[in-house]
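As structure tokens, the structure follows; a few thoughts come after it.
For this depiction, one protein chain was excluded, whereas all remaining protein chains were kept in their positions.
Chains here go by letter, A, B and C, matching the order in which they are written, and residues are numbered from 1 within each.
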Amino acid sequence: MTADETPTTADEATPVVIKIGGASAVDPAGALADVAHLSANGRPVAVVHGGSTAVDETLEALGEEPTYVETPGGVVGRFTDETAMEAFTMAMAGTVNTDLVESLQNEGVDAVGLSGLDGKLLAGKRKSAVRVLEDGKKKIKRGDHSGTIESVNADLLKTLLAGGYVPVVGGPILGAESDGDYTAVNADADRAAAAVAGALGADLVVLTDVAGVYADPEDASTLIESATTEAAFEAIEDAAAGFMTKKVMAAKEALESGASSIVVADANANDPVLTALDGAGTTIT
Amino acid sequence: MTADETPTTADEATPVVIKIGGASAVDPAGALADVAHLSANGRPVAVVHGGSTAVDETLEALGEEPTYVETPGGVVGRFTDETAMEAFTMAMAGTVNTDLVESLQNEGVDAVGLSGLDGKLLAGKRKSAVRVLEDGKKKIKRGDHSGTIESVNADLLKTLLAGGYVPVVGGPILGAESDGDYTAVNADADRAAAAVAGALGADLVVLTDVAGVYADPEDASTLIESATTEAAFEAIEDAAAGFMTKKVMAAKEALESGASSIVVADANANDPVLTALDGAGTTIT
Amino acid sequence: MTTCPECGADVTLHDDLEAGEIVDCTTCGVELEVIETAPPVLDRAPELEEDWGE
Partner (left out) sequence: MTTCPECGADVTLHDDLEAGEIVDCTTCGVELEVIETAPPVLDRAPELEEDWGE
């Protein structure tokens, strides 16, 4: 190294994984400008996106209705039958991923869009059967296209990052059937982001439509700024209500699989990623 | 090199680019099995796909009609307005590309799907305005989403090939607007395959639904087996009728931009790619 | 009336049985999935986590 070169600190070299939601309430523009800023400064960045709103819109445009089912435990979830899976692939791998790559290219970022199938980037067992409660009866409903991520091809991501590219990762993932065949399946995008961040040892920024995790969701002054101990994390787990539960679960998975830190922060803030990395939102380490 | 290692000949190391059509008359299974065979034998392989049938099906499923326009020269072509472009992206980057990657993963091939936007893989100027003949009047019609490929990111392809991946490339491409912004646009898939083969110095196999180029399309005995001279190529240009004209034009572009050879061959043959590389169909060098 | 494939005991089935439905064997307590309804065929119901996609 010559005297002219700025030394790279460990912190600068840590990749950043940014989870962008699929909800229409969130405009990704601020986040994408931050991706450009980080990337221009030599920080490896990957984006993981959801897209459930786009899937719903695509289903509606196709004249189909999403199917919701209730689990015996009372949780209402989406059932992804073959038609819904086709719409999911069109919307996620087609519309949402391509639009994000287009927007990033317009920000000067050399983005490369990937689904979980590409290079087996995100793979896991397909879950075809689910237990549901239908008319008060417990049933097994088959034909679901979902799966849980069990492996991440970190080499593919690292190869692209080393080439100066920004991977943009979304569903579907590669679902392994019991006979060994693969099928494209749906997976939770927060957990996908967690898996990617874990595989890269990255700082994960989960952008959402609130400022972070609140001790009392009704009281904005109770934002939990950070959790660095087991006890503090348990307090967050207790506090996380509704859809935040999934984000906190994903944060736990990310840390357990090797992520450096997780911040849950507001996508609609100015410079949402930069401020999140600088302490805004709820930071979990 | 030790005595145990099989020496790699120049021929073995030449990449193969396989153009798979989008027409429903062509089942890609044979071609995909050949991709697996070549790839397992260490040959770098990339796949370029069309998908116009899938685009039409998606438009229809969305309740939209494709718009066709006639040029002053009498050529009927598709006009890709914004709605059609959205369907194109859903079908090509969503359905067709993901389905091919899924099928290749099932053949044991570690495929990575890419659109032309990814890493600026396929880029060129957007063409928004076209000259059309409407009710006997010459008009300028604006809002088309099309473009002609001017640059290929060969580095991205080579990086993936070196990593043992099989790139699967389809539309849209990255269209540069006059103001410097980028828009996803439609481009001809045969010419995309030609551009990829040229950039890689590859052998290009263009699979179609006929056995090759015929001197007389009505007479199966007049298949032109090869063209290795300028005069022979001109004979092929004269013979190519209808949609074959575009394939022969693409072959010319591929050779001019650095491709090693082009074979136009029958997708429905047994081992269509292997036999094409072995002399079946019409070989142009 | 049919037999529990786990313990062999008789399992009483109600009339409007549907494929996919889960019934409990009152003898051994195992959960049984109705594979077919006419005639009824039962198999041990798969264990499945509650885990939903995006």
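Observations, loosely collected:
As a working rule, a contact is a pair of C-beta atoms (placed from the backbone, for glycine too) under 8 Å apart; a residue touches a chain by one contact, two chains touch by 3 or more.
A quick note: this is a predicted structure, and the numbers were derived from the prediction, not measured.
Listed by label, the shown chains that the missing chain touches in the whole complex are B. Residue B:130 is the one among B:130, B:154 or B:223 that touches the chain not shown.
Residue B:185 is the one among B:32, B:185, B:224 or B:255 that touches the chain missing from this view. In the complete complex, the hidden chain is touched by one of B:78, B:158 or B:252, namely B:78.
The missing chain lies against chain B, touching residues 22, 50-52, 55, 71-73, 75, 77-78, 80, 127, 129-131, 137-142, 145-148, 171, 185-189.
We take it that only the chains that are shown with their structure count from here on.
Computed from the mean C-alpha positions, the centre of chain A lies at a distance of 33 Å from the centre of chain B. Look at where the CA atoms of chain A average out and do the same for chain C: the two points lie 37 Å apart.
Mean C-alpha position of chain B lies 52 Å from that of chain C.
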